[in-house]
Every structure is written in structure tokens, then in C-alpha cells.
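Here the complex is missing a single protein chain, while all its other protein chains stay put.
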Amino acid sequence: MTRKDFRIFMMAHPRKIEDIFEDADLARLHALGEVTINRGSSISDEEFNAQARDCHVIMGQFDMPAERLDQCPNLRTIINLEGNFLPNIDYKHCFRKGVRVLSVSHVFAEPVAEIAVGIAIDLGRGISRSDRLMRRREERWGLEANQNALSLYDAKVGFLGFGDLGRALLPLLKPFRTSFKIYDPWIPEMVIEQAGGAAAGMDEVLATSDFVFVLAGATQDNQGFLGAREFGLMRDGAAILLLSRASVVNFPEMLEVARSGRIKIATDVYPDEPLPKDDPTRDVENLLHSPHQAGALTSVLKHIGRGVASDVELVARGLPPMVCKQAQPETAARFRSKPVEQS
Amino acid sequence: MTRKDFRIFMMAHPRKIEDIFEDADLARLHALGEVTINRGSSISDEEFNAQARDCHVIMGQFDMPAERLDQCPNLRTIINLEGNFLPNIDYKHCFRKGVRVLSVSHVFAEPVAEIAVGIAIDLGRGISRSDRLMRRREERWGLEANQNALSLYDAKVGFLGFGDLGRALLPLLKPFRTSFKIYDPWIPEMVIEQAGGAAAGMDEVLATSDFVFVLAGATQDNQGFLGAREFGLMRDGAAILLLSRASVVNFPEMLEVARSGRIKIATDVYPDEPLPKDDPTRDVENLLHSPHQAGALTSVLKHIGRGVASDVELVARGLPPMVCKQAQPETAARFRSKPVEQS
Amino acid sequence: MTRKDFRIFMMAHPRKIEDIFEDADLARLHALGEVTINRGSSISDEEFNAQARDCHVIMGQFDMPAERLDQCPNLRTIINLEGNFLPNIDYKHCFRKGVRVLSVSHVFAEPVAEIAVGIAIDLGRGISRSDRLMRRREERWGLEANQNALSLYDAKVGFLGFGDLGRALLPLLKPFRTSFKIYDPWIPEMVIEQAGGAAAGMDEVLATSDFVFVLAGATQDNQGFLGAREFGLMRDGAAILLLSRASVVNFPEMLEVARSGRIKIATDVYPDEPLPKDDPTRDVENLLHSPHQAGALTSVLKHIGRGVASDVELVARGLPPMVCKQAQPETAARFRSKPVEQS
Partner (left out) sequence: MTRKDFRIFMMAHPRKIEDIFEDADLARLHALGEVTINRGSSISDEEFNAQARDCHVIMGQFDMPAERLDQCPNLRTIINLEGNFLPNIDYKHCFRKGVRVLSVSHVFAEPVAEIAVGIAIDLGRGISRSDRLMRRREERWGLEANQNALSLYDAKVGFLGFGDLGRALLPLLKPFRTSFKIYDPWIPEMVIEQAGGAAAGMDEVLATSDFVFVLAGATQDNQGFLGAREFGLMRDGAAILLLSRASVVNFPEMLEVARSGRIKIATDVYPDEPLPKDDPTRDVENLLHSPHQAGALTSVLKHIGRGVASDVELVARGLPPMVCKQAQPETAARFRSKPVEQS
């Protein structure tokens, strides 16, 4: 296909093109063909027909029902630029027509994995607690500051969920000589073993781990699967980090446990964000708060553009995309992520 | 040598035998020969002559001048159980007599390396700052919480000093695809390269690194070597972590820089510990405080006992010790650590 | 779906069911539903209709033209048990109908990677040559045996092709501190960089590498892409290993180069296998011969069964397969592997 025959349509809203594309990566797209950018926040049928209908690649989070899909004779790939598979697309229709649907969620795996390591060490070694006590003139020193400390070295680590995030986190923990028990009902035991972990049931992971990382995306099947019973299985003094979606946890029960001080808890996600100012959980001593900042780095957003450009280059050459995450017919309908508000 | 001929003397003060030896490791020592334990805080010449003089291994931090050394015909090894080479021993006399002097400082390398990773991620990603702001009802969310964030991934890392701590820290950072520039005037370029780093001058390390880890032990040559000029070389927004000894830094100048907010700073050590309650540095927003808790874990102290038992077993068999750190004739006189107060 | 509704059909020819399935893995399939096994070497339409037509999973290498596909209302997945995507299937028709086509080629990546390391060290250090010379009473000793030796340590390594095999090989070479230049026109630069290599053109890879690993599968585009010109780009004394398909090399020109002794060459594949007894290349001193044994381990065949059972379990639960390699609409038509004769 020659350059003039290839057409790309982009509407990044609620992101901004400039936030996710370096100039060099935009230039790569322009080198492939004709690029139309819509900077609005919604697209009318008229605009759609004028700008997107003939394109081979469509990027954006706007509605793509069967009716629109059927008007796109050249369409090969739709790319969500936010980071999740949202219900804006008629996935079944895409699969029937051989249109690939991609998301850029993979770029968030590394920054979340990084902060997961930082938060785990913080829970285990009391970094933010000691800093807080220093400011309150209440700190203790040396050995006494480390009462009940928990080290990652030689620790038993549990993962609930083993997708991109788990795969990014595992190699960061390995140098601490940790062992891994992993629960993910969608992943074969064999895949977990090849990654260096041991497959286990959820209860076993909770009951035997020093550090539990909650990494499971929200699906229709796992709403609130972590509650009082599950936290109750954990060892005294163990740590649990909620890094994926608030909806997988029974939040009030988690806060109850946090208040008890029996286990160490951190969360990056909340049922309502931002958390109301008067929410009393803000003052729970034994809960490390992170205002949904795990994945949302400016520097990471630029990785979106590089990955998208790489995949669109492949698509333009008639090759399958390799960088972005691809929606699968079997699972596309099961995810339950909400659209994010500019994050 | 038969069991009844081998004698061991231990006076752990200011540590406690029970803090550093598991029962199993004490049993290993008892299996080697006769073990005498003195639980006091000082030892008179009379006690010394009665308890330690004939021993093959002496453990403790009490005075060992030439006069006492000359009274110990069987002595092969002296082990400091605190963690540094202190000026309590006539090192020259030991070397002349073929007495090895060991310390257990190596056990602190891993816990300090662990917290160094946690603090680095905290400085870069604002973990404790965001938690503090959540408690103050002043936090920002998502992308906005991550303004000026600095990621370890693909970061340029600088080490000032490359001893046990640097060697423990380096493999924890490698999975982040960091590159390493290392300054240590005592270590050949070749050794640094084999470890996976690049040797560089101190100014270059400071000027080019995203994260600078200050890991240099205190010597007679490096008092206050990091001051306003050196901090001034660092990039805007870069991070520096002081993890070894407060004396290598010009502390007032460091605090000045912290107040400016130009770079991110964390310290685990202070010129006077504990820091006075009214010290104004406690309130500096841009300084992460850690009350000398990096190495002092209860769980780590038990590693002392295991390492000591391993080395004393070797000594009893006429083999060189392998686990503890050994004083070297060339450098023993240069270290300037102060005795620690029960940490 | 209940167990009694799920149906699996297997015809392993030219493999044997027992070679590729452990009892435990066969039992996993039987636990999923009704399993029909055909031990013949071909399947008539009559047999097909009776045994395979209603199945959800069909395994085998027999013909699956559109006509047969259209008779399979439940079919979700076809699995080739040999190891390549062969032209026995109407791929386009499968993609249209949402039928996934899998192959088990991934299981061969590790054994080939292993022998690639062994052969590379053999070429570099002369293991088989020295053994041969010992048997001829012509060996040299010590330093003299190592004239022109080439070490993997700190070597510049080049890959031509970066699929499963390259990904398996790369971590085996990394501990030798090798650097990697990788040429693969189907793989984005970004993917190569994330794996730890640098993307480069083919000529650059050839001209700058100490060891070149030819890992490219045969496609319609790369027949004979390595010939006299390309070998001529290589450094004196460098080594090249042909591990994928003979058809990517101009074999006569490669043999010419081998005879010259200018570079070190090994091959595991030949245009005609077995190589005729009277083929004069058998006696070329400077060519390491491997009779297509790189991937074909009995122990590896059992991995096929485990992977297949894992993926069929996922399919039975309505989830996407994760272990086997999946045919992609864009590339399925481009591969040019020949059916293997029982290997």
C-alpha cells in the first residue's frame, strides 16, 4: 500500500495529542499516510463520515457501534488511547469483521510496578510513617524505629492477578530472593511456573504471604472479592497493596481491618475519586494512601505514542500489531473498567 | 584441633547475645569448643585474664591494646559484633601477630539496600508526600499528583562509594534498566566495570545522575566532602539519598539545598542522633527523614550470629574466615566510625 | 458449558499421541469432555464427519479446507501438533469464522536456544575440533589449541530474526555480558530495545558481530537472503550459526565460504535431509554439522501435551488460549515451512 492510500484518524479526548505523542512519533504516523486529528471532545456522525470513515486506523474513545463500523470499509484497527477496553465499541462486530481493537494499558504496567515496590518497602520498613513521626517529634530511632519491620528479602510474595502488571512487577522483586504464589483464574499453571511463580488458590495466597499485591483488573466476576473473610486469612503483620481497581475490594471492610492495625494496608484506588475531604479514612494511621498516582506519569504518557506509532507502522505494512494490548473475543465483554477522567 | 582445645570468648555489649544469635547458631559455637560469655558492659584485666586470655576467638568491642594482645598466645581472630572497625583494637599489632580482625558490617548491606530502593522510589514518585497531603486534605490526584515525578526506569544512577552496600544495591536497581556511574577512589575501574557500572569522577556522577546514592563510609579523608558546591552540580529535580554516615556531608549546606526545593533529598543519618525535637529541619517539606533505621532490623541482627558461627567454624578447622568483613592493614587505620549506641 | 457438551478430536500423525502427551495431560483433556483419537495417517471425509465435525477443538495436520470448516458448527480452535503453520488449513476462512489456529512451535524454542549456545561455544572455542584432533592424534595443547579462539564473553552478538527462538536465546547469552544487534523486519525497534537489544539493518548485524545467529523462519520474502555477499560482510574469524531453515541461505555459497576457512560456520539444517552420504560438505573441516537435532528432543515433545492441555482448558472455559502460538491473519499466508518428516 502506498503512502497516499493509508489513512489514520485520531481523537485523543480526554487525553491531549501533545501529552501522548512526541513530535518524532507523530511524524512517524504522518510518514505512513494521511493523518486527520480531531481535537474535540465528541464526534458527530457528520464529522465521523467526513474524517474517519475511510480510515485504516481509528484512534479514540468515542462510540463505535455496529452502524459506524459498517461504514468503514478500510478499517483494520481501532486503538483506545486511554488505557482500557471500554464499552464504547461493539467488540463482537469488530471480531466478525476482522478489525483489531487495541489499548495502550500496557504502558502503565511499569510505573505501577515501580510504585508497588516503593509502597511495599514503605509498608514493610515504615518509611512514610517514620517521616510523619519525625515531623510530629514522635519518632523512634534505629532498632526501635523498626519494630514489626517486614523485609522483602526472602519474603513470601502473593499476587492476586497476573496480567501485564504482575509480569512487570515480578522481575523487580526477584533480586530480593522472594518466592511467588500467584492466583489468577484466567492463567494456566504452566504460564505461572514459566514466569517463576507457583500457582495457588486465593485463600492460600492470602494465608501464606508476607506481601500480597492485588493486581486483578475489574471484571464482571470479581466485584468485591476481597472482604473481611479474605483479609482475615492473612498473617498478623503481613502487608497488602491494592493497586488495580477499588471495585475488587469490599472497601468498608478493608478500612475496618486497617483500623485494627492487624495487617499493613496501602491503596492507590478508591470507590470515589477524589476521596471526599471529610472521609475519616484519611486519618487511619495504619493505611498508606496514594491518590491514584501509581500509573499516571507524564513521562509514561509519551510511551503511548511510541507504542502506537510502532503498531500503526506494522498495520500499514500488513503485519500484526505487537506492542499494544489486543482485545480478545472471549474476554472483551467481561472487563468492567470505567472511563477515566483525564488520568 | 579437638573440641576441648578450642576456646571462644564473647562479650556482646552494647548488643545482647540473644539479639544476635539464634539458639542453633550458639549451639554451633558450643559444638566447637568451650564458650565463655561475659554479659557485662566492660571487662577488667582480671576478668580478661581469667576468661579471654587463652581463647582462640574473642568477640566484642572492648579494648584490645597491644598489652592484652600479647597475653593471648592462642588468639587467631577478633570479631567486632557491632558492625564497624572501631579504634578499640591495636590493629597493627594484630596484623604483625597474624591475628585476623573481623566485623559483621556486611549484614547491614541488604537492609540498607532495600530501604534505599524504597526511599528512592519515594523521592521520585512522592509516596510519603502524597500520603502526608491526603492526611492534610491537600492532595492532588492522578497525573497532578505526579508533577515532577522521576522514575527509576531507565534512570541514570550514581553511587558515591562502592563497598558492600553498593554491591547489594546494584542488583536491586538493575531490573529498572538503570545505568550506573560509580565514584570510589579505593576501587579500580576494572572492578566497577565487572559489576556492571562505569567508573567516573565525583563531579561527573553528581552532574549526570537522576538518583545519587551516598554510600561512602566515613574515613579520615572524606569528612564533609559533599557540600554546597557538590549539591550545586546536580540536575534540577534530581534526587540524592544519604545512607552511610552524616559526617561525609556538610549538613547545614545540605539543609539549605533541601529548603530550596531544587533537588530531592533524603537522609537516614544525622550529625547528632537523635535529632533534637526543636530542630527546624524536621519541617522541611522537601526532605525525607529516616531516623537511622536503614540497617537496624531485629531480623537482620540474627544474621550476625549465623555469619559469625560460620566463620568461627572455619577458624576452628584451620581455614580462613569467609563471611565477615576483614580488617586490612592498609585501611584499618583510616576508618572513622563512631561506636554506635545500641543500634 | 458442561463436560458432556465439549468435544475434542485428535489425529497426531505423523507424531504419536504417546510421544507428545503424558498420561496426566491426556487425562486433563478427558476431564474436559469427550475426546476422540484417530491413530491413522489420513482421514476420509466419512471419518471426519463421524469423528471431528461436531468438535470444539480439532488437533492435527490433515486438510482443513473451507468445505470441512463449514461443516464444523462448534469449532473454536484447530491445533497443529507438529510445530509449524502448514498450508493444510484455509486460514482466511478460519479467521472469518472466528476459529483460532494454534501451533506448538514454541516448545522448540528452548531446546534450540540451548544447542545454539553449545554450538556457539563450540565454534568459538573449538570443542568438537579438538576432540576430533585428539582422536586423530593431531591435537595441540593449552594456548596452542586455542589459536583463533573467540569467546562469548563481552562478544558482539547478532540475531537475524527475533521470534520465539531469539527470545529464548537472549537470556542465555546475557550472563556473558554480550551486546545484541538484532535484525527483524517484522519487529518494531521498540520491542527489540525492551528485550535488551539494538535494532539494526542486516548488513550492519553481519559486519559488526562476533557471533551471528540465523533464527529467521522461512517466509515467501526471505528465500536465500544469506549468500556470498552477506557472508562476505562478516569479520575474519567471526562465527555464524544456521539454526532455523535451510531455505533462508544460499547453501552452495555458504559451503564455499566454509571451505575458505575465513569464518566459522555451523548448520543444523540442510536443503535435503538427510544429507546424501556422498555429499562432500561432510568433510569440510571448518563446518560444524548438526543433523537437524536442535529442537527434536523426546523430552521436549512432552511439553507439547502440557501446553495443549493448558490451552484447551482455557478454550473450554470460554477464555483465549495463552500457551500455543496463534496464527495471525496478516502473516499466516507468508510462512513457508514444509511439513516435517516425523521430527
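First chain written, first letter: the chains are A, B and C, and each begins at residue 1.
The definition used in the following text is that contacts are C-beta pairs under 8 Å (C-beta built on N, C-alpha and C of every residue); 3 or more make two chains touch, one makes a residue touch a chain.
Please read all numbers here as calculations on a predicted model, not as lab measurements.
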Which chains here would be touched by the one that got left out?
B, C
Out of C:R3, C:K174 or C:R317, which residue would touch the omitted chain in the full complex?
C:K174
Touching the absent chain in the whole complex: find that residue among C:G126, C:G166, C:G197 or C:G217.
C:G126
Options C:A66, C:L86 or C:V117, residue touching the unrepresented chain
C:V117
In subunit B, positions touching the absent partner
95-96, 98, 186-191, 306-307, 310-311, 313-314, 318-320, 322-323, 328-331
For subunit C, which positions touch the chain that isn't shown here?
110-111, 114-115, 117-122, 125-128, 130-135, 137, 139-143, 145-147, 149, 151-153, 171-172, 174-176, 273-275, 277, 282-283, 288-293, 296-301, 340-343
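Note that only the chains that are shown with their structure count from here on.
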Take each protein chain as a node, join two nodes whenever their chains touch, and name the resulting shape: line, ring, star, complete or other.
line
The chain whose C-alpha centroid lies farthest from that of subunit A is chain B
Using mean CA coordinates as chain centres, what's the subunit A-subunit B distance in Å?
37
Using mean C-alpha positions as chain centres, tell me how far subunit B is from subunit C in Å, no decimals.
50
Could you pull out the residues of subunit A that touch at least 2 other chains?
none
